[in-house]
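Here is the structure we will look at.
Every protein chain but one is kept in place in this view of the complex.
Here is chain A:
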């Protein structure tokens, strides 16, 4: 008999006042009984809209049924059939706009907590079972994967399983891409990412760090070296700025820089880790996506007294995950909505002392399907801050497109691919994830990595 409670089983979490002072994970995860209770809320409907709502078509009702039957390992294996990185997806996927948004239970009350259950399953497996990874027999054919973020990791994993001699080239000194440098520890513990990377290595994937493709080697060089196909999963790493006065004052960061200093370079451990970051007492984060929430909550944890999210639309239009917005508010982040910066103000030494903003009102619906914010005349006002973090988005890095002849790209930088095969305008070169779509989500990038691996296999089989 299904559990007909209208609400999800609550997620145990660190108390807001405690967690906004540490970098430990906010959500603590379901215990076994909680997971079973929540799994019983799934009514196993026949049409399974959730599976359609998932970019990688995880067999959601099936794994949830296994949880309800307390076969946690079976549930894990069921997810793994279509998703290589469940511990990560359970934590960072925007479930409310994917699987959970179409859940039948969501028509009346809250949808089934699919994300929480996925996370529980992955964590349970990690705690209780050793992964028996066997290195598949190699077919001796070399494939290069550029970038070790979600797209590259999932592409390399699938290729290795099919027997390809796969090498990942990573520009940073640590693999993981945005999972390492971008998403903070309190949302995605680095240990989990490391485990996924380690299991790829066990599958035989080679990872070469400190390799900036486009500089030390071009894609043509890779073909000359005997790689028969290349996957570009270089993400969207180029930070956007607003082009308003004062953006080069001391104390203005891109969210990329701020988060990279803290996450990858461990500036939270300064001076034990020598890379510094200046957080200041009052911080304004401009933007309304997950990156903005991550930056704001990191600033708070680094000791900032007041942290503002400055966003030009209303909360309804915010692209961040609901859970992150909710957590940010609980942690004391102050939301300045319908507010748009027009100028950053500096003191006589060139450091930030304030941000001048105007109020916005929502006008007609624009091409993004959201109501366009319009400036309210005469509403200029200054918020006193000493740090400004710009988190208004990233675009793809041109290092590869500018050094590869015949690789076509969109005007805004995205690599152009055949949507079915993810092959680019260069034969044998495939691309996916943010490098193609512009900044999107971890799960979409992983889906693209998988799709590309299948296409590469098809391409090489026919070659």
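Going forward, contacts are C-beta pairs under 8 Å (C-beta built on N, C-alpha and C of every residue); 3 or more make two chains touch, one makes a residue touch a chain; residues count from 1.
Basically, contacts and distances are computed from a predicted model.
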| item | value |
| --- | --- |
| Omitted chain, identified by the protein name its UniProt record gives, among "Oxidoreductase FAD/NAD(P)-binding domain-containing protein", "NHL repeat-containing protein", "ABC transporter permease" or "Alpha-D-ribose 1-methylphosphonate 5-phosphate C-P-lyase PhnJ" | "Oxidoreductase FAD/NAD(P)-binding domain-containing protein" |
| Sole residue of A:2, A:216 or A:365 that reaches the chain not shown, by the stated touch rule | A:216 |
| Among A:39, A:75 or A:265, the residue in touch with the chain that has been omitted | A:265 |
| Options A:278, A:343 or A:372, residue touching the unrepresented chain | A:278 |
| Listed residues A:98, A:256 or A:339, member touching the removed chain | A:256 |
| Residue numbers in chain A that touch the chain omitted from display | 171-173, 209-212, 215-217, 237-239, 241, 243, 247-248, 250-251, 253-254, 256-257, 260-261, 265-266, 270-276, 278, 349-350, 397-399 |
